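All remarks here apply to the structure that follows.
Shown here: the complex without one of its protein chains, the others still in place.
Let's look at subunit A:
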Amino acid sequence: MKLCIEFGGGLELLFGNQKNYDVEVPADGSLTVRQLLPWARDNLLQDRPELFMKGDSVRPGILVLINGCDWELSGTLDAELQPGDEVVFISTLHGG
């Protein structure tokens, strides 16, 4: 499934200092954020996985937006992704 993934708020440092990724994520039919997270960790992340994920979710303090909307509006980990969706991860943790 084709997706646009973006990292911000300093999170891009863990991803090779690259903010935007156009990716093809393997999916049979449907894909949820729960499935996307480990894929991004294993395929895009370059450093310190513990700063990106905690358990099967993102580390607390990381915001997730799907097509510009808070993922809490669409079921967080269970949110279903569609081809062409834009998923943004932003760290809120630093740089006051």
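Please note the rule applied: contacts are C-beta pairs under 8 Å (C-beta built on N, C-alpha and C of every residue); 3 or more make two chains touch, one makes a residue touch a chain; residues count from 1.
Definition applied: contacts and distances are computed from a predicted model.
Taken from the listed names "Cytoplasmic tRNA 2-thiolation protein 1", "Cytochrome c oxidase assembly protein CtaG/Cox11", "Cysteine sulfinic acid decarboxylase isoform X1" or "V-SNARE coiled-coil homology domain-containing protein", the protein name that UniProt assigns to the chain not shown is "Cytoplasmic tRNA 2-thiolation protein 1".
In the full complex, subunit A contacts the hidden chain through residues 8-14, 48, 51, 59-61, 63, 65, 68-70, 72-74, 88, 90-96.
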